[in-house]
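Questions regarding the structure given below will be posed in turn.
In this view, the complex is presented without one of its protein chains, the others remaining in place.
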Amino acid sequence: MKIGILTSGGDAPGMNAAIRAVVKSASHNSIEVLGIKHGYKGLIKQELIPLNIFSVDGISEKGGTILKTARCPEFTEEQGRKEALETLKRFEIDGLVVIGGDGSFRGAEKLGRLGVKVVGVPGTIDNDLAYTDYCIGFDTTLNTILECISKIKDTDSSHEKTTIVEVMGRYCGDLALYSALAGGGEIISTPEKKLNFGDICAKLSENISKGKNDNVIIITERMYDIEELQKHLEKKLEISIRSTVLGFVQRGGNPSGFDRVLASKMGVRAVQLLMEGSTRRFIGIRNNRIIDVGFSEINDIDTNKQKEYDLLDELL
Amino acid sequence: MKIGILTSGGDAPGMNAAIRAVVKSASHNSIEVLGIKHGYKGLIKQELIPLNIFSVDGISEKGGTILKTARCPEFTEEQGRKEALETLKRFEIDGLVVIGGDGSFRGAEKLGRLGVKVVGVPGTIDNDLAYTDYCIGFDTTLNTILECISKIKDTDSSHEKTTIVEVMGRYCGDLALYSALAGGGEIISTPEKKLNFGDICAKLSENISKGKNDNVIIITERMYDIEELQKHLEKKLEISIRSTVLGFVQRGGNPSGFDRVLASKMGVRAVQLLMEGSTRRFIGIRNNRIIDVGFSEINDIDTNKQKEYDLLDELL
Amino acid sequence: MKIGILTSGGDAPGMNAAIRAVVKSASHNSIEVLGIKHGYKGLIKQELIPLNIFSVDGISEKGGTILKTARCPEFTEEQGRKEALETLKRFEIDGLVVIGGDGSFRGAEKLGRLGVKVVGVPGTIDNDLAYTDYCIGFDTTLNTILECISKIKDTDSSHEKTTIVEVMGRYCGDLALYSALAGGGEIISTPEKKLNFGDICAKLSENISKGKNDNVIIITERMYDIEELQKHLEKKLEISIRSTVLGFVQRGGNPSGFDRVLASKMGVRAVQLLMEGSTRRFIGIRNNRIIDVGFSEINDIDTNKQKEYDLLDELL
Partner (left out) sequence: MKIGILTSGGDAPGMNAAIRAVVKSASHNSIEVLGIKHGYKGLIKQELIPLNIFSVDGISEKGGTILKTARCPEFTEEQGRKEALETLKRFEIDGLVVIGGDGSFRGAEKLGRLGVKVVGVPGTIDNDLAYTDYCIGFDTTLNTILECISKIKDTDSSHEKTTIVEVMGRYCGDLALYSALAGGGEIISTPEKKLNFGDICAKLSENISKGKNDNVIIITERMYDIEELQKHLEKKLEISIRSTVLGFVQRGGNPSGFDRVLASKMGVRAVQLLMEGSTRRFIGIRNNRIIDVGFSEINDIDTNKQKEYDLLDELL
């Protein structure tokens, strides 16, 4: 048996730990592994390299992905997928592990429908796949954000000022939500529970009137023009406010223990599923158990999230 | 309503986040909070301080415990507990939150049987309370251990040598197990799956024969004399080996996001339980849901752990 | 004898270590210390607190400044300085330690000319005081920038892309220069050695043609519109490029050992100078020796800097 593995979409810390787990587990079960470079692009362009236990030695602690990743518009076309399919046949690959987010999973599902045995492993810092409690990379990025906010608070506290901090997450507020649950900010606005400028201003004003001058306002990206929000608050409250977009530092860095363990468990399960002959299954963790679902279920809404938003009322 | 809160036993990162959550949530529900210093000792000696939302501002990111902790042999005596009870009455405390490990919980249960409304929050890096998937502090310590091992591997790799690393955990192997699941070590021995010197030697010899010279051997504390193990391996394999006891660096440090979120959730639940009139309940997280159990259940064995040990066969 | 101490201007990691050193050294020499909060503003508004060895216990490892800092337009007026002077007289302060950057030093010099015994300690991450090789905070911020770049490189390397990184420094390129000397970037542009868009494009194009696709371009703030530069490069080279402004994470964080030691040495010297009856002296480190200069010398150009820029030709 021979399996292929690729990472696709934005990189996430822990992807390497998942690659390692797939290779280690495959090796343990006498399965060959080919690494496909640059995601689906490498599948079309036939960029494959053999991976063995020495290729993955020590990688679990490194950020990014040793297999590289890339955007691949060709793959959204039928012609592109046909070429990808041919590569898989030529290299006699019996099963494919795709590590990535929802776009990558869409690609995997399409390949699966063409007859390829394929399983998906969720790697995205945004945590925007509803079917799984955690995606690989989310925990590391949460820690990075909290470390950044801790530094920002040193200055906020010294100057007794408020700072607006924009975090990643695409259309998902989990990074902002968890940062606030962790006590990283005083005011939070996410796509799931969006505050308008007036709400934010009122809450900030209330905090200041209580004597809390150094507030962190955490917002998810893509929701507002951060400078506009800053100016609004400065004008309404007649104070000086700072704003900062955390940006690309959130994506890299050595993965946390949680992400490495999660990636290890998911990587092993991916090999098991392929060995069992399963296909078009997407691995997740739910209720602290590793699970797998079909493509139609990956956007199933996590009913637990509302409870976590309710906690904010108690904590902020 | 007025509640007391104390931290007891060994400190764990995240205890402050739990204190903050209790105070914030209590304040939100118009409940007064008194902090009891030095654990049960402060209860006997009447060391109480009022806590409000300003007392806990910014503490969620700090290691240790602002309430301090101490051993208290007096509290194991009936006389000591009687005095503690009197303090609670004198200060008109309606409910008590105890943050700590199994010893602290034993004390809480005993107080509870004397009529005090008491709830326990699990704070211990050892993760040795079977009823909960995670205790506060475990995740942070796991990250600390992995960072230490990463540094040790720089030297191991440069010298192509093997190092034995002793980690904390008391009688519980979780810190070692998760470090290994994360890819932090090549050989692991824990109380739950103890290898003898011969097993370790055989496994190390096998790795070296495959060309893997820089191995990390992770062992839980209290199992062996680490120097004896080192000498045994050096003599049998005729190589130079290093050993290091990570020691007290594992206990401190700023808590991880995971621990801070966990502590926040548990702190809020603690207040809820006391508001509902519950007592002698011990909070945990199981299947990614916050739960609470009675004292008799805190050592209920986690049946999931064997699966995690099985994973090691695939990953090491 | 009684001395006052204040921090002014932007906060810098290590300011607390300097405060601690002043208090410890003063205490050792039986000198009283009053901390003035919020910089010169607190001097005008009489916000003074006594500081003793317990006030400064454990602060040397904390970012920001426990004395807070603030802008103070009143102090640029004669009337403001007169009020400050009165405060110093009322509290019988014999000498004043001012920790801050060039603006803070200008204020100190003016106070000094009014008869106050005053010494300056350079605390600014920008390292823009020419008379001293290092200012307190610079080393910590350099480390923070390199850690951020390391994370950004994980993603750059995974995507084989280039990122423009804007770092702090005001009108001084030292943070960018040292980041590049440390191997943190492939292309660098600073106020002291400014590249125009064409230069940067040519250098980037050359690197890519050699096979180096993931470049970090480090630029000092205030030089360009970073998005304009990004678009220019994208258009000219027909590739996708990323850009990120590191922002306020650069200012906070626990100070490095270097900054803490430097701050300790400078703090002790500050007390010595005041004990000797010196005034209007500004402490620095030059040639690895603690020195002090008069106000007219603080902008004396460091003739060594050109050599460091020459090194870049060898290293990039």
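Letters A, B and C mark the chains in the order given here, with residues in each chain numbered from 1 onward.
Convention: a contact is a pair of C-beta atoms (placed from the backbone, for glycine too) under 8 Å apart; a residue touches a chain by one contact, two chains touch by 3 or more.
Fair warning: this is a prediction, and the values are worked out from it, not measured in the lab.
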Check your understanding: Of the chains you can see, which ones touch the chain that is left out?
Key -> B, C
**Study point:** Contacting the left-out chain in the complete assembly, out of C:K153, C:R170, C:R251 or C:R281
**Key:** C:K153
Exercise for review: Based on the whole complex, identify which of B:E92, B:D154, B:E228 or B:E297 touches the chain you can't see.
Suggested key: B:D154
Point to revise | Selected residue (touches chain absent from view) among B:L246, B:A263 or B:I283 | key: B:L246
Review point. Residues of chain C in contact with the chain that isn't shown?
Key: 17, 20-21, 24-25, 28-29, 54, 57-58, 60-61, 133, 139, 142-143, 145-146, 150, 153, 157, 178-179, 181-184, 211-212, 254, 256-258, 260-261, 264-265, 268, 271, 286-289, 304, 311, 313-316
Study note, to complete from the structure: Touching the unshown chain, chain B contributes residues 7, 10-11, 13, 62-65, 68-70, 144, 148, 150-155, 157-160, 163, 242, 244-253
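What we mean here is this: only the chains that are shown with their structure count from here on.
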Point to revise | Least hop count linking chain B to chain C through chains in contact | key: 2
**Study point:** Identity of the chain that, by mean CA position, is farthest from chain C
**Key:** B
Exercise for review: Report same or different for the chain A and chain B interface, where same means the shared residue numbers exceed half of all residue numbers found there.
Suggested key: same
Check your understanding: Centre to centre, by mean C-alpha position, how many angstrom separate chain A and chain C?
Key -> 35
Revision key, fill the gap. Residues of chain B that touch two or more other chains sit at none
